[in-house]
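What you see is part of a larger complex, with each chain still in position.
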Amino acid sequence: TGEIKRFLRDDGIIKVSRSLKEIAVKVKITREILNNRLNREPTIEELSIEMEVATEDIVMALESNTEVESLYKTIYQ
Amino acid sequence: MDRKNAMSLEFDSKSENESFARIVVAAFAAQLNPTIEEIADIKTAVSEAVTNSIIHGYDGREGKIVLTCAIEGSKITVSVMDKGRGIEDIKQAMEPLYTTKPEMERSGMGFAFMEAFMDNLEVISAPEEGTTVTMTKTIDEIKLFS
């Protein structure tokens, strides 16, 4: 079992995704860059292409971000 | 676009499922290639509707909530249904600042938020039968051509 998993990962068939917090930070930065470049809000696909991160990971990261933010608010307000 | 897609999700009336419901709707809406702001709008509206079902509809008791999403072209329709206590006077309930739980944060602004963040809001409810909130939003497509 361990072996088949290791084989698949080494093969790049399964990419272990980056941490959601890391993606959330990157979304924030990339959103600003694209906003300036396009003169409008980027779409989720445009972000996905620019960041080379799957849209599904961006969706999850957005939620983890709100949790971080609301936690931050509760603690520091 | 003549895209069509539909889903229906049933989950327990538990506060930890509020965040879950938000992700589900965001993930489904992602097919329409929205902006982060459009996703945030839809998530806020869904949060308000689901929270209402949990705290007002079932009043903390166990129950099932059904969330459905349908995509037609560039329009998404989201509905949140509970079989909880229901609403006696819908018009009054939808008035900004009206609340039957004044001890809670952001009191009385749930329906106002749903109206503000979505294009359309419809509430069907009957006492002791439950409540169904249906909201629609059209995702801007102009951005695709600019």
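For clarity, chains are labelled A and B in written order, and residue numbers in each chain start from 1.
Simple rule for what comes next: a contact is a pair of C-beta atoms (placed from the backbone, for glycine too) under 8 Å apart; a residue touches a chain by one contact, two chains touch by 3 or more.
Here the structure is a predicted model, which is why all the values come from computation and not from measurement.
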| item | value |
| --- | --- |
| Total chain copies in the file, per protein type | A x1, B x2 |
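Throughout what follows, only the chains that are shown with their structure count from here on.
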| item | value |
| --- | --- |
| Averaged-CA centre spacing for the pair chain B and chain A, given as whole angstrom | 25 |
| Touching residues (chain side chain B, partner chain A) in the complex | 19, 22-23, 26-27, 30, 33-37, 39-40, 43, 143-144, 146 |
| Touching residues (chain side chain A, partner chain B) in the complex | 27, 31, 38, 40-45, 47, 55-56, 59-60, 62-63, 66-67 |
